[in-house]
Each structure stands twice: as C-alpha cells, then as structure tokens.
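Every protein chain but one is kept in place in this view of the complex.
Every chain is named by a letter (A, B and C) in the order it is written, and numbering of its residues begins at 1.
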Amino acid sequence: MRVGVFICHCGNNIAGTVDVKAVAEAIRKIPGVAYATTYMYTCSEPGQDEIKQAIKDHNLNRIVVAACSPRMHELTFRKTVEKAGLNRYYFEMANIREHISWIGEDKEANTKKAIDVVKMAVAKVMQDRPLYSSSFRINKRVLVIGGGVAGMQAALDCADGGLEVVLVEKSPSIGGMMSRLDKTFPTIDCSICILGPKMVDVAQHDKIKLYAYSEIDEIKGYVGNYQIKIRKKATYVDWTKCTGCGACMEKCPSRNAYDYFNFGVAPTKAINIPFPQAIPKKAKIDPNYCRHFTKGKCGVCAKICPTKAINYEMQDEIVTEEVGAIIVATGYSLLDLEKLPEYGGGRYPDVISGIQYERLLNASGPTAGHILRPSDHIEPKTIVFVSCAGSRDKSIGIPYCSNFCCMYIAKQAILTKDHIPDSQSYVFYMDIRSPGKGYDEFTRRAQEDYGVKYIRGRVSRIYPKGKKMVVKGVDTLLGSQVEIEADLVVLGTAVLSNPDAAHLAEKLHISYDTFGFYVESHPKLRPVETNTSGVFLAGACQGPKDIPASVGQGSAAASKVLALFSKDMLESDPAVAKVDINKCIGCLKCVRTCPFQAIKDKELRDGRIVADVIETVCAGCGVCTSTCPCGAIQLQHFTDNQLLAEVNALCLA
Amino acid sequence: MTELGFLKKENLVEFLKELATKSVVYVPVADDDVVAFKLFQENSTICLDRPANIPPKTVIFPQYETLLTFTFSKKEEQPDKIDVKIQEKMDFKDTVIFAARPCDAKGFTVYDRVYKDSDIPDPYYVGRREKTVIIGFSCPNVSPGCFCTAVGSTPSDKEGSDILMTEVSGGFVLEPVTEKGKAVIQSKFIEDGSKYLEEAQKKQEDVKNKVKNPFKKAGKPQISQEKFNDDSFWELALSKCLSCGACTFLCPTCYCFNITDENKIWEAERLRSWDACMFPHFTLEASGHNPRPTKFHRFKNRVGHKFLYYPEKYNGVLACCGCGRCIRYCPVSVDISKVVDELSDTNSENKTLTSNGGEA
Amino acid sequence: MSGLENKEMKIVGFLCNWCSYGGADTAGVSRFKQPTDLRIIRVPCSGRVNPLFVVKALLNGADGVLVSGCHPRDCHYSDGNFYARRRLEMLKRLLPFLGIDHRRFHYTWVSASEGARWQQVVKDFTEVIHKLGPLNLTREA
Partner (left out) sequence: MSVDKLKDAVKQILNEVDIVIGYTEGFDKVHATPLFINTQDKVDQLIWDQRCVHNLASYLPSLKRKKVGVIVKGCDSRTIVQYIQEGLINRENVKIIGLPCSGVISLKKLLKAVDFANIDDITFEDNGNVNVKTEKETKTLSLMDIAPDKCKTCQYPTPLIYDILIGDPIKSDKPKESVYEDIIEFDKKSLEEKLAYWQKVFDRCIRCYACRNACPMCVCQDSCIAESREPHWISQRATLTEKFMFHLIHTVHLAGRCVECGECERACPMGIPVNTLKRKINLEMKELFDYVPGVNPDDKPPMYTFNVDELKIKEHKIG
C-alpha cells in the first residue's frame, strides 16, 4: 500500500486556521503513507498535475486529498487519479475546509482535528477497492413537468434538439403564470403576444407530446430509464372531439364557478375554456359547480355540444411513458391574501393581489382591461401598492425576497397611469430591488415620468373608511406617519413554492428547502442540476425568479439533457450494493427493505436462495447493508469494513 | 513422596494469601451460581463443592493471548519505508491453580503431549505450564454426566496435579505429587497430615464408586471403523446438535486455536484465540470450500479426535478425561459417552485401560 | 498538542451525504463557528447507519455519537431515513438499559440548507458531551 496525501492550503482558506505543514508531517508518519505534501491550490491545474506527477514519481496507488468538501471536488480529483492510471475509487477526500478551517477558530484544535480527519481518510482509502462501471442504454426521451414559460422553453429546446418530449401540465392549458400577465417589465410588451406563439409552437411540434390537465402519479427507475405514470384527470369532455368552439361555456347555467385562471377576480362558468389563447383550447367541466354533478340534473352542455364531446362518466386515466431524463419546471404559487389579516386580505374586496390586478389590467381579463375596483366596479383614482406583502417577513416564515415584485409593481403603477391618467399611485417599499438589465431605469421612470410616489416604509394597517381604504404606514425617510385614503390597494404578495412541491420531490427523490423550493446541486456551479442524476430544474420551482431567468434556466436544463443524451450509453455508478453469495443466507430482509426494488431473490445451482442486486436500479443508499445481519450484502465504497476503518482510526488509534 | 500435609479449614484463606504473595493464585469462585477460576482475593467466594463451569485451562491456555506485537515506525526522510519491530509477549508469572478437579488437572497432560513434549514445543504453553503449580482437589462428590472412571481415571487421579488435596473432616489432606508440589506445602499453615490418610483414602474410594460408567462393556472403548464411517449414524445421532462451541470451550482436553492479526495504525498484534472444530469456520478454506461442511462432519471429528486420532498418535491415550462438562452444559444434551458407546465395536474385546487413559 | 487531549471529547458523527453533510458544508461556507470535537464520517444515507456503528464507536472510545440525515420525507433515497429513524430510536432506548447515558447518542435531521441548524446541533451536542465527560464502558485502556 502506497498512499499519497495532498493537503491543500486553499490559499489562506485552510492554511489560515490549520497548520497544514504539521498535518502533512503527522500524516507522513502513518505506515502505508508513502508521500504527504501540501499545496497552495490542489484543485488548480498545476495542483492536479502535482498529484499525477507524484503518483508516477513515488509509485503511489491510493490518493487522499485533504481540502474542501467532497461534494465540491471529489469528482475533480477522481478524474485526476484516473488520468494518472489509478482506479477512480482509490481516492478519498478529507474535508478540512468546510468542516474545519472555516468553522473553528483555534488553530491548534483545528490542526489536531485535521490530522484525525485525514487519518480517517487514509484508513478508509486503504480499505478501498477498485470499482468499475458498466454501461447501459439510455432512453432518449425527456419528461418536462410543468408547462409554464420555463417548461415550454425546455420542451422546445429539447424537441428542437431532436429529442422526444413528454410535457405534463396540471392545469387545462399550458402558459403558466406568464399567460396571466398583461405586460412584462421593463419593456411593457404584451405578455401573451410573446408567449402565445411559443405556446403554439409547443402544440404543433411533432416531437412534443402534451398532457394537459394531467399530473405525475408515480416515477420509477433511474437516469436513462424512467417509467412515469401520468394521471390524466377527468375533464368530462372528450378532447378528441372538442373543437373549442365555446358554445357550451356560453350556455352553461352555472355562472359562479371559481375562475382559477383569473385568480377569482370574477366567476366563470362550470364548463369553461380558461382563456382565449389556451392551448389546448378545450373545454373542461368543474364538477364542484356543474349542476349535473351538484344537483344531479342539467345536461345543457351535452345537448348543445355540436360534436357530442361531453362525457359525464369520464374517469381519471393512467398512462405510462418511458423517458431517460426529467426536467422539473413546476413554477410557484402566491401567498393567500388571507394570510395577511393586518392588511385586510380576504376581508375587504378592494384589497387585492398583484396577480389579480394584472387580470384587471388585461384586455382579455374579466373587466376587458378596464381597471374597476371589485367592490363597486368604479374606476379607482388613488391606488396604493404594498410591496413585500409577506416577503422578507420572518414572523410568518417567509424570510426571503420574492425577487420580482418590485419590478411588477413599478410596471403596474406605470400601466395604471396609462389607463387612468388622473390617477395617483403610491408604492410602499422596504428596498427597491431592481438589479436586472434596464430594471433600475424602469423603476426610476415610474417615479420620475409617471409621478408614482414611492414611500420607504412598511404598512402597518389597512382598514375601510366609507368607500375608501385607509392605508396606515410609516415613511422611514421622513420619519413620519403616513396615512393614505385609497380607492384600491394592491399587495405584492409573497412568492411561495407550489403546495404539492414536496410531494413531487418525494417521487423524484430530489431535495427541497424549508420553503418547498427544490434544491439545486450547487448554488453557483450546478444551478439546474439536482443531486439526483437525470433530474433537472428550471424556473421558479427552484426559487422565485422572473421571466428571463426562467427562460434561461429552461434552456439551460434542456442543454443539460441534450448533453446527457449525446451518448448512447450511460456509465452506471459502480458504488452499488453487492452480494457475497457464500455468505448470503437468503433471509431476503434486503429485498423487503430496498427502497428501489433493486434486489431480487435468485436460486443458485445447488438450490440455495440468495439475494441478487440489479445494478442499474440500485441507487446506492446502503439500507440493505445495514439491514443484512450477516454482512453478505455490502454497499461498495461504503462497506462495513470501510466505515469501520474510519471509526477505528478515530477511536482505537 | 508421602510427606502428607494437612491444612485446617480455617487456615485456607490464610494459606492462599500466603501463596498469593509469591504467585498469581487462581481459585474456583462462584458468582451468580457460575463457578470459574478467578484471581484469588481475600473476599473470593471459593466454591469447592461442585466442579467449575469452565475448567482452569484458561490459566495455561487462555481464551486469547497476544503472541507478538508489531510496532511500525518510519524515518522522517524516508516516508515510504516502514520499520517493523516485533516483540514476543512471554513474560509469564509464577502461578498456582488451586483446587483443580483431577479431571481438569489431567487435561493438561493431554495438552502436554502436543504442546510441551513434542518435537516443536509451544513456548507460550510451555512458559506458562512450567511456571504453574496445580493443586488438584479430589472430588467430594460426583456431578451429572461425570464418567472419568470409564476413561481410565478416578475422581482422585493424581496425574497432572502437583499436589492432590482431599477434603476430610476439619480440613484438607495435601499429598505432594511432584517436587513443585512439595515446595508449595512448605508453609506454616501446613501441618503433618499422615493421621488423616485413611479417612482421605476412604473418601476417595466412596466417590469413585459413585461414578457411573456409561459404557456397556468394561475397558477401553474400541470404536468400530465401520460405524464411525457410516454417515447415517452421525446424521441420526447428531440431528439435534446446534453446532455451538460450548462442548469444546468447556472441555479440559480441547486445545485447538486460531491465529489472527489485528491491525491498528501504528501497531498490530498477533492473537491466538480458542477455536473449535464444531465451528464451520474451523475448516473453511480460502476458496470457500469446506471439507467439513455439516455439523455431522464436525462432531464426527470431535469424537474421532478424542477417541481415535489422538490415541493413535499418543500410544493409545484417550483425549477425554470424563469430566462430563460437554454433556452437562450441552444446550440439547448431546451425550458424547452415549455416542462413543454406540460406536463401540461389539465384536472385539476391549483392551484394559491404564490409569493415564492409555492401553495396558 | 497534548493540552488538547483533556479538553476535547471524542465525538463521532455519521452524516448522510445529501442533506446533513451538505448542511455541515453550508455551515462552513457561512463561517458558522463550531466546537472542534466532532469528527465526521460521510455515509450515503442515514439508512446506511447500522446501529452497531454507534455501539462500536461507544465501546471503542468515543464519548458521544451523532447521526444526522435528511428530514423525514426528504430522503434522497426516499425511505432510507425512515428505517434509520426506527433503528436509531431502538438503540437510543436501549442504551440507558445498558448503563449508557442516552444523551451520548443523538440522532437528528438537518437539511443541506440548514447551516445554522447544524451549527446549533454541534454546539449543543458538544456541550452535552463535555458535561457528561469521558466514557469508559469496559474499563479497558
């Protein structure tokens, strides 16, 4: 055994609080360590060359790098040792930066800890065994979950790249949040005018198979070979027959259905097509309001439908699709007004959310683009916008910034002036966050050219006074109380993850943060990857973001899939469970506990039953290894002996 | 050697205390009804009225011992060169085993032939053996499963002991067997014991007569090769065997061991630990092949070793002292004496047993 | 460096790669200062942590053992931490029966984003182990 150990200074990041030379000296004394040195930046090209050279010069056969987190650079160095002719699993990383130098102030204690941690890594590397990947075929189809602008972009880019795409959208039409917007900042161009053509492209692309009003039921498999069960929810309208003529919607007697598309600004019909540009442009019955379902009689739509598309007996249908990669673009949701009782959210009709206001501004919205306040349908003259309505508020568990509210509030204030020239808008803000290209100029225009009054301070209370809403707040710049009698109040409500985000994450085996936003593999360097290989993120499901960022991520995720699919075969991770058939007693407890059904029973020639791992299905969690009483099934690279070597190096030595 | 000694009962602890000033003294101690040989302490609850659960073989042939230690070191300028210092662990102390039952003492003679008096003596065994004085204790009664008389011994057998101690009213008669033993009774607590000789002999005879002989025929059991090699015999006789090591580990004549190396970072040691032919690992080969794959093969070896192979090698001497522990403590009461009796050749005449378990 | 021998306790941490190890990384990136006693062993999943690893560590000289995985429902392998939870709870309840203070073993859930939480866990656990002092289960050196 000839172990080489490389201890990284990481500039001053490690060497500042760890005596790296002392670590190298202590480690050099370990029997089996043939070489130990320090280097300024081990991950740099010369640093990696140094490792390769040392492997050659000192005939090293195992390598330990003590540096940053293996989550950062394990792969980098595995490739380095492989280039030098070693098996990539003859490598261990000791984390002396994130886990030591950055968190401990006492240099002596840090150095002692670093010696221990490197010693443990040396003990482990001595137990490491070479592992070899096998390769398997990739199914070059991709599933995109979510038909908002990020998902559509991802789907189109993949499809244009020649991949077959399965696009699943939970609502009846693709388009997402962007399809609800009137205009977009900072260009004030019509949202649906730029989105519409993309929606049509999706619909018409022969490589894209669209499942609207559908959800993911079950995901099985692994990168390259997923089996997806998709639930096509019952629409009660046979979409193969429906022409989208709208006759049913016109005649439907149930007029008080909740309008999801318009966020309840006005009611819609129990059978409806959500908006004129909807894709697919098909009708759908809401059984919560349809008289056929609630009262047991009606049938108007069935009678009126020229193609006899209505089918009250329709059931959910499960279809299975096989794909090799998944792009998650499930978007975001918004904080309920009711969660903001101090602002009268939910209680006063003239306190509305930004997205509702967007629908009032929109020409195809319920008011045909006329700004009429909900309570009495009168045009408001004084409008107050409240930003950070919920956002950046630890007290309600939303400490983060919702990213784009500052910008859309500026946009809405500008549009208000365009719609009602004699109106006056006020904006209560905490900070104006406008870091994008042309963004800051845009918010200045609102103030300077459109006379929007920006008040830096928080609103404490909103309450009605006659027909007005009194907005009480503070102007922190002037240090005075402010009270504005408004006709309409628009709240820039906080951006939340989707309520069922966690549920989907569990199916995908990806992680999500405290707020339900999906966690990317690395916040800077792997922003659209997840820690589950084959699953990528795009858009606001990862965190609040505006349209250009979402579109950018859609394309980025698509390019990741295209890169993944540029090969015909994928290499399997060899760090999977392996059965020693001489030891296995065939109790099959591993089969019982494997979360991936990756273990089956197998009969040997002598009739003995043993466990058998399906390598490509095994995800490498090691539950089987800690379940097996006789140690017959061992997760490679994390075997009992490998982990015991670490425990013993620390405890016994 | 007939300078009989006598130790008054009330002087027992004082005598042991005196011994303990010069030697490490092991005595049978009862704890939670379990009797085992432990280091003598003034408050030890010495138990003489029944045999220890585990014989005192642990003293001379410990359950595990470190044979060697390896210490690794390196020179600063040559990190890829390791120096290994090997050190044998052979510092054995003067030891006394007090109140070994005659069968247990005799067991050591079975070891002696293999580890002491052979062409290649085992220095660890010899080292301990030579420094140990064994004070045998003539059995005051018999225990379930005992069959020493059937294998050529008696409950007052002197072989293997340096002194034989017999309980009489008021104390113990001490009969030195070896020079080593003689030296031990040079003590102010030991009086002249000749007047107790008769009582002691009578007691020994009484107990001897109570020992049951499980064999149908008198004399040394002759095992029939035909039966011994009949697999179906073993399968039927041993179906109940659990293949554990209780019989071997408690046996005063079982001496098999395993050698393993245990590594730490800076040092390592070579261990010797008890092994048992009842364990599958005992004969497991590196290839995965096991020449004794079943418990039947393994028990056959145990019987074979004690009643065929060992006698073949050592002048007909049996490697069984009849202590009965393997029968008494077997979780499923496998009875080796019954197995041997069933195996014995009904056609041939048994040879007479000599007192050392050999043939006349 | 001998001055530290008595100051530091031997604490072993088993952290799942995807959440808690990442959480410890996040704490590091955020420079959340922590006591230095803990030594971390990276495992793929808390479900990989056989309770016997904890036993082994405690018997062989560790003064405290910490296991941390993804929050329930967030396991990278979907179910691993559910098994871990049951098995580690079993051990936690067994230890006092053996005469080992249950506080010497703690299992918890820390996600990759919870750097501050990780810092708190390490601080609190280290403090508890310092209070309990060294553990010598078998009177052997």
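Please note the rule applied: contacts are C-beta pairs under 8 Å (C-beta built on N, C-alpha and C of every residue); 3 or more make two chains touch, one makes a residue touch a chain.
Here the structure is a predicted model, which is why all the values come from computation and not from measurement.
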| item | value |
| --- | --- |
| Omitted chain's touching partners, listed by label | A, B, C |
| Of B:L39, B:A218 or B:V332, the one touching the omitted chain in the full complex | B:V332 |
| Given B:S44, B:T71 or B:S143, the one touching the chain that is not displayed | B:S143 |
| Residues of subunit C in contact with the chain not shown | 50-52, 55-56, 59-60, 72-73, 79, 82-83, 85-87, 89-94, 96-101, 103, 106-109, 121, 124-125, 127-128, 131, 137-140 |
| Sites on subunit B contacted by the missing partner chain, in the whole complex | 31-34, 36, 49-50, 53-54, 62-64, 141-145, 214, 236, 239-240, 242-246, 248-250, 258, 260, 262, 271, 273-274, 276, 279-281, 325, 327, 329, 331-335, 337-338 |
| Missing-partner contacts on subunit A, residue numbers | 580, 583-585, 587-589, 592-593, 607, 627, 629-632, 634, 639-641, 644 |
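In the analysis below, only the chains that are shown with their structure count from here on.
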| item | value |
| --- | --- |
| Chain contact topology (line, ring, star, complete or other) | line |
| Most remote chain, CA-based centroid, reference being subunit C | B |
| Two chains joined by the most C-beta pairs in contact, as defined above | A-C |
| For subunit A paired with subunit C, centre-to-centre distance based on mean C-alpha positions, whole Å | 29 |
| Whole-Å gap between the CA centroids of subunit A and subunit B | 71 |
| Two or more partner chains touched - positions in subunit A | 648, 652 |
| Multi-partner residues of subunit C (at least 2 other chains) | none |
| Complex contact set, residues of subunit A against subunit B | 2, 28-36, 58, 119, 123, 582, 648-649, 652-653 |
| Complex interface listing, subunit B residues touching subunit A | 72, 74, 76, 79-80, 82, 264-266, 288 |
| Touching residues on subunit A, where the partner in the complex is subunit C | 69-72, 95, 97-100, 102-106, 108-113, 116-117, 120, 502, 505-506, 509-514, 519, 531-532, 575, 593, 595-596, 619-623, 625-627, 635, 638, 640, 643-644, 646-648, 650-652 |
